[in-house]
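All protein chains of the complex are present and in place, except for one that has been dropped.
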Amino acid sequence: MRYSALRVIKEALTGHKGWEPVWRSPEPKKHYDVIIVGGGGHGLATAHYLANQYGINNVAVLEKGWIGGGNVGRNTTIIRSNYLLPENEPFYEYSMKLWEGLEQDTNYNSMVSQRGILNLYHSDGQRDAFVRRGNGMLMAGSDAEILDQDGVRELYPFLDFENARFPIKGGLLHKRGGTVRHDAVAWGYARGADSKGVDIIQNCEVTGFDIKDGVCTGVKTTKGDIGANKIAVCVAGSSSRVMAQAGMNLPIESQVLQAFVTEGLKPVLPGVVTFGAGHFYVSQSDKGGLVFGGDLDGYNSYAQRGNLPVVEDVCEGGIAIMPAIGRVKLLRSWGGIMDMSMDGSPFIDRTHIKGLYFNGGWCYGGFKATPASGMCYAHLLATDTPHEFAKGFKLDRFRRGGMIDEKGVGAQPNLH
Amino acid sequence: MIINHPLLGPRDAAEFVYLGDASLMNRPEWKGEEASDEQTEKTLDAYHDYLYIRENKAGEHKELWYHEQGDRSWLIVTRNTITHGISKVELARDIAVANQAKGESKK
Partner (left out) sequence: MSQVNRLNSGNVHTAINREKTVSFKFNGQTFQGYEGDTLASALLANGQVLVGRSFKYHRPRGIFTAGSEEPNALVHLRAGAHQEPNARATVAELFNGLVATSQNHRGPLKYDLMAINDLMSPFLSAGFYYKTFMWPKVFWEKLYEPVIRHAAGLGEISKLDDPDIYDKGFLHCDILIIGAGPTGIAAALAAGQAGSRVILADEDFQMGGRLNSETYEVAGVSGSQWASDAIATLEAMDNVRLLKRTTIVGTYDHGIYSAVERKTDHLLQSDGKPRQVLWKIYSKHAILSAGAIERPITFPNNDRPGVMMAGAVRSYVNRWDVTPGQAVSVFTNNDDGWRTATDLAEKGIKIAAVVDTRSIEPLAKFPGAHIEMGTQVVDTTGRHGLKTIILSNGKIIDTDCLAVSGGWNPNVHLSCHHRGIPTWNTDLHAFVPGNDLPAEMYVAGAANGDLSLATAMQSGHAIANKLAKALGHKGRVKACAKAEDESTANSDFWFVKTDTKARSWVDFQNDVTSKDIVLAQQEGFNSVEHVKRYTTLGMATDQGKTSNLPAMAVMADNAGKTIPELGTTIFRPPYTPVSISTWAGRSRGKEFRPTRLTPSHQYAEKQGAEFVEVGAWMRAQWTPKPGETHWRQTVDREVTQTRNSVGMCDVSTLGKIDIQGKDAGEFLNRIYCNTFSTLKVGMVRYGLMLREDGIAMDDGTTARLTETQYVMTTTTANAVNVFRHMEFCRQCLWPDLDVHLISATEQFAQYSVAGPNARKLLQKVVDKEHDISNEGFPFMACGEISVCGGTPARLFRISFSGELAYEIAVPTRYGVAMMEALMEAGKEFDSVVYGTEALGVMRIEKGHAAGNELNGQTTAHNLGMGRMVSKKKDSIGNMLSERPEMVQDDANRLVGFTPVDKSKSLNAGMHFVTIGNEPNTENDEGWMTSVAFSPSLGHSVGIGYIKRGHERMGEKVTAFNALQNNTIEVEIVSAHFIDPKGERLRV
C-alpha cells in the first residue's frame, strides 16, 4: 500500500479502517537465498537494499524479539558525516546521502531532519584537530564550517560563555547533520523490504549455524531449521554471543551506553550540540524532549541498564555548557549494549566460513550508518566483493596493522 | 558498583579505572632476537589474538580494574556481565606471580 496525501485524507474521513499492516508476519520458508540474522536497523536496511537495489528478494530477516528492538530503537537519533579518517568519512557521507533520499525511497516519513551539528572546541589543539577534520569532510564531499566564539554565540546564545571551566572557543558546524525518528527507520525499511517480498520473521531466535567443512548452509532457530545460500549476521550488541555459535571470537567487547530524555519542552535547541571538554551531546526531539547522552559506562556488560556515576557525569557536562537547562527534568534513562570494537570502527566482511557474513562492531555509531551499512552489506552479499565505501571494514585489519582509530586510543574499547 | 578490595575492603567502583579482560595478563613471549620469518609471523598471530580478540563472555568475566584513586593496586575482579554480581576480587600481582611460577615449572 502506497502512502499518499489522498490516501491519508481518505482514511482520516473513513475512520482509518483501510490501513494495512506495515509489514506481513509470514511463517519461515525452508530455504532462502539470503538469511539476515537480526531485525534491527542494519538488518532491515540490508534486506531493503538487497531487494530494491540488487534484485535479491528471496530473503528472510530473522529477529529474536520485535523488529527495531535493538540499538535502532534506543539511540539518540543523531546522523552525521563528520568523521576524521579517510576510511570512515566517505562511508558516512554516503550514508548521509542515502538518509537524504530515505523517505522517497521507502515511502515512509522517518523525519530526517538536517538541523545541524555543532561540535564545540575549547582549546587550540582541538581547533587544529577540527580544522583537519573539517577539511577532510570537505574533501569527501561533506559540508563543514569552522566557527569562532561569536559564531557559536549567534546559534546558541544561552551556552555558558562567561563562567565556564573550559571556555567555549568555537565549533565545527556540520549543517547537514541532524536527527531522524529512529524507530521509523526500522519500520520504513521493514516496509520497503516487505513490499518486495522479503519475509520478516519476528520472535524467531537463531540458536545455531549449520556449518560443515567450513561452509555455512543454514541456521537453527526457535522456529525450526532454515537453509540459505548466504547467512548474514547483523546483530550488533549480541555479535560475540551469536558468532560464538559459529566458533568465532571477535575483536569486540560488549559495553553499555546510556541515553537520556527529559520532559517535553517548547523549542529550545535548534540542532545538535556536543561538548568538547566532557562527554555530553544533546538535541531536542520533535516531541520536545531533550535527548542526550555521554560516555560509555566503561566496562563489559550485557545488562542493558546504566550506572549512576555516568548519569552524573553526563548531566555535569550538560550543565557545564548549558546552565539554562538545569531545571529541566530528566524523565528517563536507558542503556543499550554496544559492540565496542578494538579500534572504534565497524566490520562489514566475509568470515573464514564460506557463506557466513558478518556486520557489527558499530560501537555507539551504528544508527547514523544504517543506510550505508545496509547498502554496503547488501553489496557484499550480492557480489561477494566489498563496496567501495566499506573497503576498510575488514576483520583482518588488526593483523595487517590497518586500524581505523578515530580517537587514537588504541585497543581499548571503553575509550573509543 | 562496589568492589571489595582484598586489602582495603569495599570501595566504590568509581575509584577504579577499568582496563578489560584479565587475559591481558597473558602477554605472549617475544619472538627473540634471531627469529625466523615464520617465528615472527607466529608471534604476530599470538600478539594479535592477545591484544585484539576477546571471548567477551555473557556471564562470569575475569577483568582488570586499577585502584587509581586508592592504593594503585591492579585487581582481577570476577564479575557477572549480565547481573554485575561480583564473586571474587584478587590482587593481580598475586596471580601474575603464581602464573609465572607455573610457567617456570613447565620449563
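By written order: A and B. Residues from 1 in each chain.
Please note the rule applied: a contact is a pair of C-beta atoms (placed from the backbone, for glycine too) under 8 Å apart; a residue touches a chain by one contact, two chains touch by 3 or more.
Every value quoted in this text rests on a predicted model; they were computed, and no experiment measured them.
Residues of chain B in touch with the missing chain: 1-2, 17, 19, 24-25, 27-28, 30-31, 33, 40, 43-44, 47-48, 51, 64, 66, 68, 72-74, 83-86, 91-93, 96-97, 100.
The missing chain lies against chain A, touching residues 3-5, 7-9, 12-13, 15-16, 19-25, 65-66, 68-69, 73, 86, 89-90, 103-104, 107-115, 122-123, 125, 127-136, 138-141, 144-146, 158, 160, 163-167, 181, 183-184, 187-188, 202, 262-268, 277-278, 284, 286-288, 303-305, 307-308, 311-312, 314-316, 318-320, 323-334, 399-403, 405, 407-411.
Quick note on the criterion: only the chains that are shown with their structure count from here on.
We define each chain's centre as the mean of its Cα atoms; on that basis chain A and chain B are separated by 31 Å. Within the complex, the chain B residues that touch chain A are 1, 13-14, 18-21, 44-45, 48, 51-58, 61, 63, 79, 81-84. Chain contact summary for the complex, chain A toward chain B: residues 240-241, 249-254, 298-303, 307, 309, 342, 398-399, 411-414.
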